[in-house]
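Coming up: chain A.
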Amino acid sequence: MTNSMSKAVEVLKSFNPFVEEIDDREIKISLSNDKVISALDVLKSIGFSHLSLITCVDWIDDNQFELVYILFNWEDGGKILVSTRIDRSNPKFITVKELWPVARFYEREIHEFFGIEFEGNDDMRPLFLELWDEKPPMRKDFDPSKYSKEKFPDRKYEKDVIKEAKIFRGEING
Partner candidate 1 sequence: MKERTMWEQIADSLRSRSLWMLHYCTGCGAMELPPTMTARFDMERFGVAPMATPRQADIMLITGYLNTKTLRRVIYTYEQMADPKYVIGFGSCTINGGIYFDSYSTINRLDYYIPVDVYIAGCMPRPEAILEAFNYLMEKIRKGEADGWKRYKENYEWYKQNQIRSLGEVYVHDEFHE
Partner candidate 2 sequence: MTAVYKAILNLVIAFFFVISLEGIARKITARIQRRIGPPWYQNFIDIFKALSKHPFSNGWIFDFGVLMALGGAIATAAIIPMGSTFWTPFPNTDNFFVIMYLFAVGSLGMAMGMVGSGSPWSAIGVSRALTQMLGYELPYLVVMSSVMYMYKTSSIHLLIEKQATNGWNLYVMPIGAIVAFISLIGMLGKKPFDIAVAPAEIASGPMAELSGKYMGLLQIMHAFSIFVEVGLFVDLFLGGGSLGWFLVKFIVVWVLATLISSVLPRFRIEQMLKFYWGVPLGLAFLNALFVLLGWTF
């Protein structure tokens, strides 16, 4: 753990975090979702000024989305993953575009791929997908294979290649 990271863990003690060390330059701090914004603000003020990415994980069995803010320190290269879990059935969170203006694009992307609303960020036009007509595609209950079959016709093969390969390998008799 680098100096800046141990300092950050020290400062964040009052937020009651669950700290998990991934490797010696990267730690993960899990917080309850009402404390995330103030924790990010504190981290920004002590040197973790670079927001590398905001991303999201779909924990469909827990009925939760996990939001992950990846912060980077330019002083000694420390990296902190601030994560929080929000309700999956009514996914809503607060924007951090006041802290990092670039966040509005990450939030747009997450809204597009996971369907999470960010309060305070009104610009939620589609960013990558064009004319998307299904549920957000990165959700675990979206079936890309079915969608692909419906929308993008596949090539029909007259030969059963897999069967021939099995005959060739002697697994079945042809």
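In this text, a residue touches a chain if its C-beta (ideal position, glycine included) is under 8 Å from a C-beta of that chain, and two chains touch if they have at least 3 such contacts; residues count from 1.
Criterion applied: all candidates are chains of the complex that A comes from, given by their letters.
Fair warning: this is a prediction, and the values are worked out from it, not measured in the lab.
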Legend entry - Given options 1 or 2, the chain of this complex that touches chain A: 1
Inset, instruction - Going by the contact rule at the top, pick out the chain A residues touching candidate 1 in the complex. - result: 125, 128-131, 133-134, 137, 142, 144-145, 147-148, 151-155
